[in-house]
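Working notes for the structure below.
Note that one protein chain is taken out, while the other chains of the complex remain in position.
Take a look at chain A:
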Amino acid sequence: MSIWEYANPKKFMQTTEVILPWVAVLAVLCLVTGLVWGFFFTPDADRFGSTVKIIYLHVPAAMMATSAWAMMLVTSLIWLIRRHHVSALSAKAAAPVGLCFTVIGLVTGAIWGQPMWGTWWAWDPRLTAFLILALFYLGYIALWSAVDDPDTAADLTSVLCIVGSVFAFLSRYAVLFWNQGLHQGASLSLDKKENVSDVYWIPLLVCIAGFVLLFITLVFLRTRTEIRARRLAALLARERLA
């Protein structure tokens, strides 16, 4: 029994078929609980007023946007090293989800920034880094769709993902150099004194858990679709040969 058993598409399909409904239900539960709790049962913050409540969408989406890229990096490496097709397909499946989370992070940030900073957009390091991350997602998705042969596409996108990670990381710190920001610093760290107070912290945690589960649900679902599409293509090819 090892984790590599799940690299077998059949085993993967069987397992996710059982897990998927549970993860999906848990995701919905967490999201509904966290969002309703956050929106209706927490007090307004003294400096932010009721705008603070957008944090329940903004922070989890932004966290998942970077985590999705990290997950794609790991699965790309697994594909390049061990040639497991499920791994490459899950990276392909995660990219549009990650892009959506990035856009949600940017849009909710703009809506939050308007009343707080008086502007929809500022060339703040964090905002800029996220915009660049969105561009990397776009390039990655475009490369997948441009290459016809699936194995070639998987190889090329994996190499792009690895190199892109380095450059996305470089850009993150290069923009710090380039402009000073409006965005507040980290306030959810586990090791710092100055954090968000528990009233917001706990529903936010529930929301983050909900977004993680939502991400897992969507990636499972999309990977299963990719595997089915691959099987369909194989069947059609066999039919043509027969």
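One rule holds for everything that comes next: a contact is a pair of C-beta atoms (placed from the backbone, for glycine too) under 8 Å apart; a residue touches a chain by one contact, two chains touch by 3 or more; residues count from 1.
In the analysis below, contacts and distances are computed from a predicted model.
Given that one chain of this complex has been left out, which of "Response regulator", "Alpha-ketoacid dehydrogenase subunit beta", "Heme exporter protein B" or "Sulfonate ABC transporter ATP-binding lipoprotein" is its protein name according to UniProt?
Spelling it out: the chain absent from the display is recorded in UniProt as "Heme exporter protein B".
For the chain left off this view, which of A:A174, A:L205 or A:L221 is in contact with it?
Of all options in A:A174, A:L205 or A:L221, contact with the hidden chain holds for A:A174.
Of the listed residues A:I162, A:L205 or A:L221, which contacts the missing chain in the full complex?
The single option touching the absent chain is A:I162.
Just to verify: which one of A:I81, A:A146 or A:A234 makes contact with the chain not shown?
If we include the chain that is not displayed, A:A146 is the one touching it.
Name every residue on chain A in touch with the hidden partner chain.
These residues touch the chain not displayed: 132, 135-136, 138-139, 142-143, 146-147, 152, 155-156, 159-160, 162-164, 167-168, 170-171, 174-175, 177-178.
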